[in-house]
Each structure stands twice: as C-alpha cells, then as structure tokens.
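Every protein chain of the complex appears in place save one, which is left out.
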Amino acid sequence: MSQTKSSGPYLSIEDLKVHFKTEDGMVKAVDGVSFEVSEGETLGVVGESGSGKSVTGMSILGLHDPKRARISGKIYLDGTELLHLSENKLRALRGQAMTMIFQDALTALHPYYTVGRQIVEAYRLHHNVSKGTAKTRAIEMLDRVGIPEPGKRFAQYPHEFSGGMRQRAMIAMSLVNNPRLVIADEPTTALDVTVQGQILDLLADLQKEFNSAIIMVTHDLGVISDIADRVVVMYGGRVVEEGTAVDVMSTPQHPYTWGLLNSVPTLHGDASEDLRPIPGNPPSLLNVPSGCAFHPRCQHSLGKGSACETEIPQLLGINGAPNHVAACHLPESTRRRIMETDVRKVEVA
Amino acid sequence: MAGGADPDPNEPKEIVGRSPGQLAFRRLRRDRTAVVSGFIVAAIAIIAFGAPVISAIYGQDPTTPNPDLLDLDGRPLGLLNGVSGKHWLGLQPSTGRDVFMQLVYGMRTSLIIALIGSILTIAFGSVIGAIAGYFGGKIDAVINWITDVAMAFPFLIFALAVVPVVGSAIVGDEEVPGPFVRSAMLMGIFIILGWMGSARLVRGQVISLREREFVEAARASGASNFHIIFKQVLPNVWAPILVTFSLLVPQLITTEAALSFLGVGVPEPTPDLGRVILDAVNVMQGEGMWFYFLCAGGVLFLLVLTFNLLGDAVRDALDPKSTR
Partner (left out) sequence: MLRFVVRRVLLAVLTLFAVSVITFTLFFAVPSDPAQLMCSKDCTHEQIEQTRDALGLNDPIVTQYTDYMTGIFVGRDIGKGEAKVRCDAPCFGYSYRDNESVWSNIKDAAPITLSIAVGAWIIQTLLGITIGVIAALRRGSVIDKVAVGSTLIGASMPVYFFSAILLLVFVYTTNIIPRPVYTPLLDNPAKWALGMLLPWLSLALIGYANEARMTRATMLETLSEDFVRTAKAKGVPKGQVHRRHALRASITPVITISGMNLGYLMGGAVITETVFGLPGLGKLSVDAVSTLNLPIVMATVLIAALAIVIMTMVVDFLYAVIDPRVRLS
C-alpha cells in the first residue's frame, strides 16, 4: 500500500501540531510532538486527560474534522506521509494498515448492529470476499480473542456482551485485517482490574503473532509497565520525557513523571508510604502556562522569573543514556538527587 | 448550583469559573439573533401591554365603527381597505373598525393568554413530573399512563367540542360566556392537554438527580419529600424548564389564535388575532382586501416567529449540548 518501503520505524511523527478553533480561542491540544514506533514494538503514551495523547492518536488515523482542527507537521506511516494524503487513500489505510481500539466498547460499537456484522463490515471493506467467507473469518477472530461460543456470539448485539467480552470483540474487529499499526486508546480504562490484565495479555500475545506496532495511549503507569517497550510522557500537548520503559520507570527524569509515579499505588510498596497526587489540575489548553507548562504545579520549579517560567525546555538526552530524553530546566545532578531519594519507581514487567 | 469549576489557584487568571447561568447569559448576549429577537419581543410586549396608551396617541380605539367611511355594502372607502393617515392599516369591512387597533389589542389578548397559559401549564407539568420522577414505582406508572391518555386526545377537535359544552355548563344555555370565562377555559384546556411535555422532561431530570449527593444529603438530614422536591430538586431543573417555556409561548399563541379562528376563542367584542384573521380570510377575495389579509396574518406570523427565534436562542444558550 505504500510506494516507498523504508527500513526505518513503521510510524514516525514529526513536530505534530493539532489546534482546534473554539468560541473562546485556539485550543493547542498537541503542540509540537515527535516520536516513532517500529514493528513489533509497543510504545506507551502517558499523560493526564488533556495532555494531548488521545488527540495525537486520532490525528494519525486522520479522524479529526478538518473544518475544526488545524493540523501541521508530518506523520509517516511506512514511509508514506499521511497528513497530505487524499481522504480516499487515507480511508484505504484505515482499518487495514492502521487501526484503533477505543476506550469504551459499549459506545464505540454500533448499538443497532450485531457484533458479527460489524466485524464482517470491517473485513469486507478491505477484502473483496463473500459474506460467508467474511463470517468465517469474523468467527475465527472472535475465537482468537478468547470469546467462548464465537458462532453464537457472532449474532449478538454489543449490549448483550459483558464489558470485558465487548472489549475483546472490539479488539477482534480492530485486528481482523492484521493491521501493522494498532493505536489502543485507553483500552482497559473502563474495565475491572482482573479483566484489564487479561486484555493486556491478549494484546501482547496478538502483537507477537502479527508483529504489529502498538501505540498504547493511557494515563495508567501500571499498564505501561506491563506491556510497553518504550514510553512517551506527555504534558500540556508536548512530550516531556521519552525513553525505554525501563529507563523511564526506574530512572525518571521529569518532575511530572515523578508526580505520576508517586501517585500510583503499588502492590509491594511500603504501606506506610502515602500516595502523593500531583497538586493542581492539568493546564487549560486554551492558555498553556508560559515556559515549562508544568511549572505552576512543579514542586521543584526554580521559582519566579526563572527559566522554568520563561523558556520552553528542550528535550535533551541524559548522561549515559542518549535515548532517554527529558524536557526540564533543572540541572541533571539536582534531578538525579531528587529522583533517587524522593521518587517511587515502578517495576517493569 | 451556582459556581462552575472549583477555583484553582494554579489556573491562569484569565479563565474565570462561571456559573451555568452566567455562561448562558453570556452566550445569549453574544448571539446576534438572540439579541435582536429579544429586543423585538420586548418591543412587542410594550406595544401590546401599552395598547390603551397607543390607542390614546393614535386617536382610535379598536371597537368604534366608522360607518361614514364604509359604502353601502360595508366596503371601506378609499385606498385598499380604507388605508389613510387616520387609519394606518385601514378598516374592517362591515364593522368599520380600525384594523391597526384591532391588531394591537389582539396581540395583547394573545400574549396574556399565551404567557399565563404557558406558566400554568409548565408549573403543573413540572410538579407532576417531579412527583413521578421522585417517587417512581407505582406512582410513576400511573402518572405515565395518565400522560398517555392525555396525549391520546385530539387537541383541536376536543378543544372545539369542550369549550362550548363546558361554557354552557358554566353560564347556562342562553348566555354567551364573557371574555374572562372564555380565557380561563382556554388556559384550562392548554393545561389539561399541554402539561405532558414538561412533565416528561422534568421526570427524566428528576430521576437522574434523585440519586445525587445533595438530595441524599437532604434526605439523610431528615428533610420532607415536599422540601426535597420543591427546594432541592426543582430549582436544579430550571434550565430545561425555561427552555420549554420559551418554546411553549409561541405554540400557545398559534393555538389560541387557531381556536379563535374556529370560533371558540375569546368572544366579541374583545379583539383577538385569530378572529381578525378569520374575518380577513372571509373577505380576502374582495378588491384590495389582500392588504387587510396580509396585515392580519403577517402580524401573527411575525409574532410567533420572533418568539420562536428567541426560544431557540434560549435553548442554545442553556443547553451546552445543543447543536446549531
């Protein structure tokens, strides 16, 4: 489907900006984001709501309303630039080369059509096969994602499924065309903890099988530590830290990442240790704070009039780990000291 | 219910927490159609309720016949239907009454009935809906069924039949009920056959509010059901109620005029828009009478249109989900 077969990363995003025009002004939902994912790799994109993580995922598939969203930058999928692709060509890629798994399968599946019919539709959009063949394939997928009695379930409606089964069906639909890029937008947030684990295991299994690239968008560091190879931490529409999951979880460099880690409850952590949520709220994207967007909430900010308030920090490599980058004005030594004494780390699976 | 988001010290100063009411008003003020239709509605109200003053300034009253200005067949003399500097919109044929004054006073009749009728209808519906939603269970089921029954009545035919029948029951066969009795009866019909919309709406809202913390808190602190419904729950559904109200007024203006058009509205000699239109339709084929017809129907149309525009704007402003 792409003219230029490159050996580089399967997806790469360069300086992506997504701005929405609203009544109250311009909302800078994503403001200069770059990252890459390769085949067989799972990239975790973490951040609070409003950090721009979901908007980034949506713009890869080109799902924003062009009338309302101003999008700039570059998105290369297997060498093909997507932002300037015609709607028709983009449509052919959606659901085939790249797919999306949404957070709430109850609202994301059409309530009036059977689950089977929706999977068949997804398959036949990209394969010129008979309904019967597509049905066989759909039942096979339902079986593959661990839905018991797939033949019977095929003819049922989304509301007749339990939450976990529904999410499995959603995954079956997203993967029916063996996509090479899967964007999972908070796929487990709406589910029970036990079911969450099952769904993540399923995704990991399927990834091994199809060797696809997965972008896991989530606010939950637990999920990241479970399945991500690399992590991108987003705040206020920008990337503030990026690195391998091990690096980011065990030697986090950005105060925001520390905040996220400190607010995660752990199973084997010290019970006397308090959870320390990040004070304040995510910034309004209408009016992102000057300098480092995190400075109003940052306990380690260098104070009034400092670079933290005036200058947007660059993503810079860490000594000894050039692929681990963070955007923070604090001297590296200071960060190392705080990180070692005051930040809880999460074990990576 | 005042106070939108919690004040946040870290939030930039420009973003101020606004209450839903303030937000709505701000949106309303920013909407050009809303502002214009709001002004026109205000102007209409001033004209209608200031009808006696206008009559004094204009020098005509709505009921004086002007036999000297009609020919022997009752046709107004002069331009169109007798348009002149003294009678801006001419005269009604046969009766010789001043059309402009008829319309001004007619608007007053319309507005009084529609406004009071809407308020009563919505008050009644809201209370019923709140009761159904709050108590649920059997009470809700019974009220639901009564709603079904009320909706099954064919409005116009039923109103047409009930007004004379009940009217004669009130004042006896021989007399014609006065304007006050008739207006009261019209409003009664509006209430009896019109409360269902607001009842359903409020019921839905109340069901969703019923389990909310502040209602739980009121219940836990021993408040009576009456107190909870009227002091805690209903004040929280004012927005949809206001929207329903602003959309009901134009509907009742049309309906009141329709009943008068069909001969069961406010009786002579009280001026009424529906009756003026009926009169105009009856003579519209006559030479120059199209002007009279257009004035009569046009006034009603514009009246309803501006109220509808304002109602739409109010809905858009109050309903954050609204789509326009």
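A and B label the chains in the order they appear, each numbered from 1.
The rule is short, and it goes like this: a contact is a pair of C-beta atoms (placed from the backbone, for glycine too) under 8 Å apart; a residue touches a chain by one contact, two chains touch by 3 or more.
Just so you know, these numbers come straight off a predicted model, no measurement behind them.
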In the full complex, displayed partners of the excluded chain: A, B
Given A:Gln96, A:Thr188 or A:Thr251, the one touching the chain that is not displayed: A:Gln96
Candidates B:Gln205, B:Thr254 or B:Thr270 - the one touching the absent chain: B:Thr254
Per the touch definition above, residue among B:Leu80, B:Leu160 or B:Ala223 touching the missing chain: B:Leu160
Contact set of subunit A toward the excluded chain (per top definition): 61, 63, 67, 87, 91-96, 99-100, 102, 104, 107-112, 121-122, 125-126, 157, 159, 173
Touching residues (missing chain, whole complex) on subunit B: 145, 148-149, 151-158, 160-162, 164-166, 168-169, 172-173, 250, 254, 257-258, 261-264, 274, 277-278, 281, 284-285, 290, 293, 297, 300-301, 304-305, 308-309, 312, 321, 323-324
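One rule holds in what follows: only the chains that are shown with their structure count from here on.
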Approximate Å spacing (C-alpha centroids) for the pair subunit A, subunit B: 53
